[in-house]
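What follows is chain A.
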Amino acid sequence: MMIDLAVWLILLPLIWASLAFMAGPGRGARLAIPALGLQLLLVLLLAGTVSESGAIGLAVGGWGAPLGIDLAADGLSVAMLLLTQVIALPLAIYARSYFQVKAPEGRYFWPLCGFLLAGLNGLYLSADLFNLYVTLELVGLAAVALVAADGGSRQLVAALRYLFATLLGSGSYLLAVALIYAAYGTVSMATLAPVITAEAPFVVWLAGGLMLVGLMIKTALFPFHFWLPPAHGGASAPVSALLSALVVKASFYLLLRLWLGPFAGLTASAGLLGWLPATLGALAIFWGSCQAIRAQRIKMLIAYSTVAQLGYLFLIFPLLTSEAALRAGIMQAFAHGLAKAAMFMAAGVLIKATGQDRVDSLAGAAQQLPLTMFAFGLAGVTLTGLPPSAGFLAKWLLIEAAIGQGAWSIAVVVLVGGLLAAGYVFRVLRQGFLLVPAIAADAPSFHPVPRTLEWMALLLAAASALLGLRGVELMELVALGGAA
Partner candidate 1 sequence: MSLGLSFDLLLGASLLWSGWRALSTPRLDRALVLFIVFGLLMTLTWARLAAPDIALAEAAIGAGLTGALLLDAYGVLQAKRLAAEARK
Partner candidate 2 sequence: MTSGLLFACVGAGLFVMGGSGVLLLKHLLRRILAFNLMGSGAFLVLVGMAQRHGIADPVTQAMVLTGIVVAVAATALALALVRHLYRLSGKLELPEAADDD
């Protein structure tokens, strides 16, 4: 009975998305928000079930792998599902007010968003390599469509870049699935895990490499990050939040799942392999942070910060022999997800209020929009990794794992990355809190903004800053039945 919960997490968004489409352009918020509330309830129940009785699996159609498709929910999947629903609900409430003011961009937001969430939930639950391909495409195409929806030519260029990158990524993944099927005759992860060993034929190594590269492109790991800043920086604020907080995490999750699951035999035999993503991750932290410090537009600053923060996720790969590294990765995914959603939402409020998106134009924002600037500041605390935020806990866990295994270089990267993050966060806060407009007449006029927008940004920011205090429960969940 309880496993049905997991299936409804995929079915519900598909249902409300289709109904929203049938209801017509711009409609669907009143359906989506209660449904998202229900989804959040379901995922909490699912988390309870999994922490009581361990990982659960289910065979769609009653056939079971390898003939049918299996779904599986373990601690890792449930953690990602939880992150998705926790962010989606406040984001939907935010989006509802946001698009009320500025209608045309949001005409197809609800159906597209529903399909995107269904794709994400489906991806976290799937245990079948080919089915994962379909969910990857669902997520990728929905995300591209959201970036492009009713945008100008700059947004279209960004969307096209994103589209070709994501198609290249999923194409590589598909070829890898074909190679795996050629070698073993099945695409079920549970069936594959015991048979893929270090003595696997060379084709399997090629498949692993293709999946690694394909998913790194989709996660925008340096040097494949080129598509991310324009896409995330150019979309409308709710979409940017959705993309930066959730979508890029999906391909990271899949990489982690494959690394620890079916390909564990290969990754364990090639100990140095983990340093490839970790090195790129370190470069991403430096490159992304420096670009963020230089960026002129506030949303580009946040987008480059995403490039940097994604880097931390990849630092865990050489350390995965210990459970602590996995926990650090998931905690970082939560910290960044919550904080980045809050930041983009706050940026959306600032842009709506000032009508401009330059960092320089924020002078005096703290007097006009104290809640929003406070939300931005709290999210910034998480990104820099100050206690008691989730970001602090993530970095603490990561440094602990790194030092435990003698990987001092990773600890150094984490510390330097925190300083760089402080650099770009402080740039915005200094403008907002400390500077007053040079001449009173020059002060940007602030338009009134719905309070809901401010409160939702603050809610997520507060969650990101306070999660550090309640991190233990989450960590216990991740440990449960994780990494089969």
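Regarding candidate selection, all candidates are chains of the complex that A comes from, given by their letters.
One rule holds for everything that comes next: a residue touches a chain if its C-beta (ideal position, glycine included) is under 8 Å from a C-beta of that chain, and two chains touch if they have at least 3 such contacts; residues count from 1.
All figures in this text were calculated on a predicted structure; none of them were measured in a lab.
This complex places chain A in touch with one candidate out of 1 or 2, and it is 2. Within the complex formed with candidate 2, the residues of chain A that make contact are 130, 133-134, 137, 141, 144-145, 148, 152-153, 156-161, 163-164, 167-168, 171-172, 174-175, 177-179, 181-182, 185, 226-227, 229-230, 291, 294-297, 300.
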